[in-house]
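Below are the structure tokens for one structure; questions will follow.
Note that this complex is displayed minus one protein chain, with the remaining chains in position.
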Amino acid sequence: MEESTFNLPIGPQHPFLKEPAKFDFEIRGEEIVGARMNIGYNHRGIEKACEARNYYQCMYLLERVCGICSHSHTTAFVQGVEEIMKLEVPRRGLYLRTIVCELERLHSHLLWLGVAAHEVGFDSLFMLVWRDREAVMDILERISGNRVNYAINTIGGVRRDINEEQRKKILDAMGVLKKRLEHYAKIGTNEPSFVARIRGVGTLPAKRAAEMCAVGPFARASMVDTDVRRDDPYAAYGELDFKVITYDSCDIYGRVIVRVLEMIESCKMIEQLLANLPEGDIALPKVPRKAPAGVALSRYEAPRGEDVHFIRSNGSDKPERVRVRAPTLANLEAATESVVGAFVADIPIAIASIDPCFSCTDRMAIVLRDPKNGTRVATWEELRRYGVEWYGKNKGIRF
Amino acid sequence: MLKAGILIPELLGNIGLAPATREYPFAKTPVPEGFRGTPRFRSSACLGCKACVRDCTSEAIEIEMKPPSPSDPPPEKGRNPVKKFRMILYLDRCIHCARCAEVCPKDAIYLDQEFEIADFSHEALRLVFD
Partner (left out) sequence: MEVIKPLLYILVFPGFAFQFVFSTYLEWMDRKFYARMQNRRGPLYTGYNGILQPVADIFKLFFKEDIVPAGADRFMFSLMPILGLAAVITAGLYIPVWFFTPYNSFEGDLIVVLYLLSVPSLVLFLAGWFSVSPFSLIGATRVLTQLFAYEVPFFLALLTPAVVAGSWQIRTIATFPWTSGAWWAIPIQVLAFMVALLTLQAKLERVPFDIPEAETEVVGGPLTEYSGKKLAMFRMQKDILMLVGSAFIAALFMGGFPGGIWLGGLQVVIKTAIVVLLLSVVRAAFARIRIDQIISFSWKYLAPASLIQLLVVLILKGNGVF
């Protein structure tokens, strides 16, 4: 006798989701037998807005694609523009950019660790980790003027320098943070109630992770050895000595371990960068406002994985096309698949283990071409009427 | 080996520590120097080149010429009257990126440390700097 399945809709609004996304799970008792996902709730039209703004405005606009990995999007864009304009950024500027990159990785992974602890109900770890995260936010505020959305990049370098006092404060904070991180690694691997929730849960075998093009710490915890910082060095990474952390357990436990060890690596990288900071300018003095016609593909290792920006310019001071491919888009299908076969109680932590950022992800642009009449422009009223009819016909929902 | 209750010693030790949270708004943290707060304007330095208007990401700035007022000193012989400009800042559109301050050739714009700028009406956030 076939047991019937029960459809559990999660989202778009749900306490475990920090941003809206829709999941539909088929559950039998407490076990999940099918999963589907739907995104697009956070689409804001940023790519279209970029086409009407010059390169400097685009830079600050792209920063606001995501609050947590804001520097990733800015830096990826600026690297692409510098490639089109054939600019060579002074070394000190590259080093400062990289320092902020690693500080952002620290604060993002600490945020993730707290949120993951909160998803499994371990609120004490959540509070303690976020207390330690404040140290990183204070450093970022001191060097860049704001806790998030640092706006430290400019085309051709960075805008602000680090003086001796800030340098000392950063080094002190890194020392304290490394000790705390080792303490959290011990807690995360030894507390039985926490380990019971994350070990063996959300498993994604290594082969499957490679097939589904997973990126970032999510893939590195499934033995996929990919890291843009090492494979395609940008900024100052070519001159840095660091390890790429992989782990072989393919489950959420591995992802926690990978992120905590990556944080310790980031602390060491920041200390290295500060020790070897070269003298010189922080930015190019004169940068052209118009970019020659060309294309650039810029890759960046955001805290969540590989962030890809495609920029096409046409000789004016505004880009013709900016395309942002966030790492969460690459990981989302794999995450949805990793949940099948687990329990309902594992849904939040399994989806949260990819560090989802739906704000980064929703960049869909689908152009529908009417075969008879070519493209046409629809008014707001027509769109609304179309939407109401479609939902009434296909989903039975009457507004 | 798993140790149950591994967090308990730290938790019990935290009882004796001063809390890490502050009683905002009764106790405020000072913001560091270089914090990007609200943009301010020095009318005497402004040339009227409108570079800030062109580069503002969210179209939050308007520069307009102030009409000549009778209290202005008369221009020197053979020279045109000095133009004065005022800046209208829409603080609800501003994203505090400090691009205006960076691009101004005469440093007529600077950002101060004011960040508690929330208000109930759009009109209150339309600042006019004469």
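As written, the chains take the letters A and B, and residue 1 is the first residue of each chain.
Note that a contact is a pair of C-beta atoms (placed from the backbone, for glycine too) under 8 Å apart; a residue touches a chain by one contact, two chains touch by 3 or more.
The structure displayed is predicted, hence computed values, not measured ones.
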* To do: Mind listing the chain A residues that contact the chain we can't see here?
  => 6-9, 14-16, 30, 117-125, 127-128, 131, 191, 193-194, 196-197, 343-348
* Structure fact -> Missing-chain contacts on chain B, rising order, are 5, 7-8, 11-12, 14-15, 17, 19-21, 23
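Methods note: only the chains that are shown with their structure count from here on.
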* State, to the nearest whole Å, the distance from the C-alpha centre of chain A to the C-alpha centre of chain B. => 28
* chain B to chain A touching residues, read off their complex -> 1-7, 10-11, 20, 31-32, 34-36, 54-57, 95-99, 102-103, 111
* chain A to chain B touching residues, read off their complex -> 53-54, 56-57, 60-61, 63-64, 124-125, 128, 131, 134, 138, 141-142, 145-146, 149, 151, 154, 159-160, 186-187, 190-193, 195
